[in-house]
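Missing here: one protein chain of the complex. Every other protein chain is in place.
Right after this comes chain A.
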């Protein structure tokens, strides 16, 4: 168990290297990249350590999912950045990842080894990972929308931002759909039916519908940048409600999926 207690140190290292990396990036690009990679890799190493120590995939509690998210968000943003040769999204995505790490630092985990029988399935890891990847890409889109909202409509900056957001949503929505499909098949195996209108399922569907509406809205109104950014903000709120808010709602007791402890 002791190895796990290094988490606060790793998180602090990640926060520090990310900050330094973002500062160094514009002037000394290789140094910046090295620092950002180092911070992200240290979180990855921490996840592996936790996985091994707990003898189960660390994807069960809210804090564990936040940790994955902080690891995946910089990666998701980098993929889109590298593919479409952009730099600025990192300045939005990495602070957001840092925020989630900070939440974890202020909410210490108990690191529970136990995993209920229903979660012992080959679908567990792909299902939750697909969702967390989706959350990472969709959050990158949200982070971009903050920039776009302040940009002048029709300006280069606004269009560039919208392009990044659309590409992130396209990938994120793909993962969201995969997560949903894997979840349905898993539910059939574990509970006898694909869909039970369980609160968590309902909110996952709402999140999916939100981004589905966004995709079709963009097809219909390719030039309406401001409404698109506002749309991304609203959809992200639904996503957060699904991820965290549910545990605070009165219906949480009835969900078999709420992350406990």
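Here, a contact is a pair of C-beta atoms (placed from the backbone, for glycine too) under 8 Å apart; a residue touches a chain by one contact, two chains touch by 3 or more; residues count from 1.
FYI, contacts and distances are computed from a predicted model.
**Student:** Mind telling me which option in "Multisubunit sodium/proton antiporter, MrpB subunit", "Cytochrome c biogenesis protein ResB", "Elongation factor 4" or "Pyruvate dehydrogenase subunit beta" is what UniProt lists for the chain we can't see?
**Tutor:** "Cytochrome c biogenesis protein ResB"
**Student:** If the hidden chain were put back, which of A:3, A:82 or A:209 would touch it?
**Tutor:** Touching the chain that is not displayed is residue A:209.
**Student:** Identify the residue among A:13, A:75 or A:224 that touches the chain left out of the display.
**Tutor:** Selected residue, touching the omitted chain: A:224.
**Student:** If the missing chain were put back, which residues of chain A would it touch?
**Tutor:** Contact residues on chain A toward the absent chain are 1, 107-118, 120-121, 153, 159, 163, 166-167, 170-171, 173-178, 181-182, 184-185, 188-195, 197-199, 202-203, 205-206, 209-210, 212-213, 216-224, 249-251, 254, 261.
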